[in-house]
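A single protein chain has been removed from this complex, and every other one stays in its place.
For chain A:
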Amino acid sequence: MTDDESVTTLLHQWRSGDASALNQLTPLVYEELRKRARAAFSAENAGHTLQPTALVHELFGRLAPANVNWQDRSHFYALCSRMMRRILVDHAKARSADKRGGKAAPIAVDIELIEDATNHEDLLSLDRAMEKLSELDARKAELLELQIFGGLSFRELEEITGLSSSTLDRDLRFAKTWLKTQLSSH
């Protein structure tokens, strides 16, 4: 069984109510995201500009069965967005621990030093604020996850959530503004 086939099967089982399917699906999605990332990275070297959150899109196009209904699409996007978030949070934690561990700035043996200009704490704060948001308003937290980590456009959000554009706009606006107040207060 190829990865693609297993993903399709697991998705189907998951949609049929098999919660364990998600547990099996997760590492597959995770690995696929990594592979996609590596390919994207190489493509970038060939002169393309990479939009990191576009990975989720690419992944969906590659993994999702051709005839999925909107609920499956919605679930699958949610799954990918969640996965992306987890990958980045893990990564940020690891990198942040490196820094806190007081390791000397790594020295490049080739060409240029990795400029770890990324503020990993920002991502971790964002993650904590998202947690808090989902406690207060789970629906809004999911919307934001899809938009921020899944890279979905406003139109795609409309399509996937079935919400009216005005509702969607108000929800996103309020949720983002609240998140910003959370981040800026730290």
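Things worth noting here:
Everything that follows uses one rule, which is that a contact is a pair of C-beta atoms (placed from the backbone, for glycine too) under 8 Å apart; a residue touches a chain by one contact, two chains touch by 3 or more; residues count from 1.
As a working rule, contacts and distances are computed from a predicted model.
Within the choices "Serine/threonine protein kinase", "Gluconate 2-dehydrogenase subunit 3 family protein", "Amino acid ABC transporter permease" or "Ethanolamine ammonia-lyase small subunit", the name that UniProt assigns to the complex's undisplayed chain is "Serine/threonine protein kinase". Interface residues of chain A facing the missing partner chain: 34, 37-38, 40-43, 45-46, 50, 52-53, 55, 84, 87-88, 91-92, 95, 98, 104-114, 116-120, 122-123, 126, 136-137, 144, 148-149, 170, 173-174, 176-181, 183-185.
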